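Omission of a single protein chain aside, the complex is shown with its protein chains in their original locations.
Moving on to chain A:
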Amino acid sequence: MDMSNPAVFVNAEFLKEHVGRKVRTVVQVMQSDGDKVIGKSTDEKELVVKGNPPNALSTFVEVIGIADTIQSIEAEIWTNFGDTFDVNSYDKVCRLANGDSKHLFI
């Protein structure tokens, strides 16, 4: 078992608390360049995701990587989550995972 590298569930709000750590979040792709993606977080704020996005991006993408600033993530893993996604539920889980239920996650 390897507990050394957890990724914290974040939205734009919680990203600020975890700068420098490995995080995971889902963004809605608004704009995509070669080396970065501008996305809308699950709490409706803008986030920048840097790295090597895959060629074909679906509307919603999960990114796992290091939070390098309060508004951007250096992504290592990109996973297409499809074109429909319940942003609300994911956001609620983020809040719980950073709140009362934090001990279940990190």
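Simple rule for what comes next: a contact is a pair of C-beta atoms (placed from the backbone, for glycine too) under 8 Å apart; a residue touches a chain by one contact, two chains touch by 3 or more; residues count from 1.
In this text, contacts and distances are computed from a predicted model.
For the chain of the complex excluded from view, the name given in UniProt is "Replication protein A 32 kDa subunit B-like" [choices: "Signal peptidase complex subunit 3", "Exocyst subunit Exo70 family protein", "Replication protein A 32 kDa subunit B-like" or "Copper transport protein"].
On the side of chain A, touch with the chain left out of the figure occurs at residues 1-3, 5-9, 24, 60, 62, 64, 77, 79, 81-82, 85-86, 89-90, 92-93, 96-97, 101, 103-106.
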